[in-house]
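Working notes, structure below.
With one protein chain withheld, the remaining protein chains of the complex are depicted in position.
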Amino acid sequence: MTKHRLEMFSDGVFAIVITILILNIHLPENTSTQHLGEALKALFPDILAYVTSFILIGLYWIAHHTSFHHIHKVNGVLLWLNMLLLLFVSFMPFPASLLGKYPTEPVPLMIYGINLMAANLVAFLMTWYTCYHPELLTEPFLLKDFRKQFPIYIFVNGSYLAAIIMAPFLPTVSYIIYILIAWILVFYYGKMGVK
Amino acid sequence: MTKHRLEMFSDGVFAIVITILILNIHLPENTSTQHLGEALKALFPDILAYVTSFILIGLYWIAHHTSFHHIHKVNGVLLWLNMLLLLFVSFMPFPASLLGKYPTEPVPLMIYGINLMAANLVAFLMTWYTCYHPELLTEPFLLKDFRKQFPIYIFVNGSYLAAIIMAPFLPTVSYIIYILIAWILVFYYGKMGVK
Amino acid sequence: MTKHRLEMFSDGVFAIVITILILNIHLPENTSTQHLGEALKALFPDILAYVTSFILIGLYWIAHHTSFHHIHKVNGVLLWLNMLLLLFVSFMPFPASLLGKYPTEPVPLMIYGINLMAANLVAFLMTWYTCYHPELLTEPFLLKDFRKQFPIYIFVNGSYLAAIIMAPFLPTVSYIIYILIAWILVFYYGKMGVK
Partner (left out) sequence: MTKHRLEMFSDGVFAIVITILILNIHLPENTSTQHLGEALKALFPDILAYVTSFILIGLYWIAHHTSFHHIHKVNGVLLWLNMLLLLFVSFMPFPASLLGKYPTEPVPLMIYGINLMAANLVAFLMTWYTCYHPELLTEPFLLKDFRKQFPIYIFVNGSYLAAIIMAPFLPTVSYIIYILIAWILVFYYGKMGVK
């Protein structure tokens, strides 16, 4: 498995999952003309969940690219960690549709957050694994460089954990956290530059 | 982020969105055999919206290619402008399905036009941004060259704006404008040649 | 527009359309366990339409590849003929779903055949156009070489036309023609070799 082919396959999955998110947005069958305006207003939470999920999947794609920047060889472990990451990313349209339909219910908010944390955890494991396998890298990626990424990991996943815990009590705050983290990461990555 | 990988990802999104448009076209569940002809005739507006949207997404793809022709490096801003463009392009199957189901209602016509204008605006911003960042280009793209594109931008978006404003009063004219613009752009780009 | 990028985009569309065909095959919502066997048997025509359409789209993909073999440059006309071909290919899941649900009704059989003929006609126009534009080719493709392909074009489209005309009178024969042509072309292309 060359790195190139795995990247192409992963890019394909990211591109498909980000595009089929739109299939979550549709009017109820047989919406009559006079209820159209009302039915469209009722789609607002779906569109909010769509935009938030689009941004988050875009971020996973960019993070994936960044983490593959120094990799030149892929072994069995990395391949399956990557498959696991794609599993969690491909799963996202389902929690996104739940969040769109039940935006103030705790369970969808919790499932959404768990999915995000699971994907982050696998991405973290992938980077951590490469620290101990310099033979897979173009240049060794030192543990101390990896540790520099810890604060952002802890901030993001800590926020998700807080959102999950708060979901039954303050669902709106929980939702706002997901949206805020998405936008913070956009500006964080935008400012950091892209390699 | 190399230009190549961003183009591949964007091409993937364009290819997927243009292909899943067809999922908007389906008969109502349990259409009986004797109502088949009738039900198929009722799909004509859906097919018209399908063809128009297919052409418009195809045009966005070609315009995207043309605007990336002189770019050799992508920074954070350009990356996220591109994600925003993909967001608006990926969104199109939804307004297209609305237009197919409610072809004479003003709100779908307005949403369709707003989506098109939003995508155009982002594409415009991307080109405008590169004028001020010659370090991202293979050869500087001068403001005066950019200004040459102004008439076509103004013509297209002005027409869309007219269509949006007219939607509540003359929905048919509004719809015809979207169809006409699509075909005018096909011939405009066809004649201009492809770089 | 380089030939390479247009091929990649077209390949993407072919791959997506051939894969989303499966979305046509699903049980009616709320099929109870005791009606499962029956409901699965009722899907047989859908599966037949699926397999036939899969093969036919695969053939369009191979034919597309073959016809692009000698092309080295793409102009505006060729680009839009290609978009038109992709439009007809992307449309196929809809007639395929009609054929699956109403396999003995004349109208679905006719729509299916018209779609196939339209795609063939555009493919024919693309090849014909390149004969008169040797500047787009790596080596001139002579009219006399093109004429050698006439018998197969006439055989295939003549058969489709016969199937369309026969659909109201002998729907089963009409359907068998589509299936037979698909298999004949598989063996024809298989024997001819692949360039």
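A, B and C label the chains in the order they appear, each numbered from 1.
Assume contacts are C-beta pairs under 8 Å (C-beta built on N, C-alpha and C of every residue); 3 or more make two chains touch, one makes a residue touch a chain.
As the structure is a computational prediction, the values presented were derived from the model and not from experiment.
Note on the chain not shown: across the whole complex it touches A, C. Shown as candidates are A:Phe44, A:Trp80, A:Phe150 or A:Trp183; the residue that touches the absent chain is A:Trp80. With the whole complex as reference, residues 7-8, 11-12, 14-16, 18-23, 25-27, 29, 33, 36-37, 40, 50-51, 54-55, 58, 61-62, 65, 186, 189-195 of chain C touch the missing chain. Remark: the residues of chain A touching the chain excluded from display are 1, 5, 8-9, 12-13, 16-17, 20, 23, 28-29, 74-77, 79-80, 83, 86-87, 90-91, 93-94, 97-98, 101-102, 105, 107-108, 111.
The definition used in the following text is that only the chains that are shown with their structure count from here on.
Two copies of one chain, chain B and chain C, touch each other, and the residues they use overlap weakly: the shared fraction of interface numbers falls below half.
Rounded to whole angstrom, the centroid-to-centroid distance between chain B and chain C, based on C-alpha atoms, equals 26 Å. Per-chain Cα centroids separate chain A from chain C by 37 Å.
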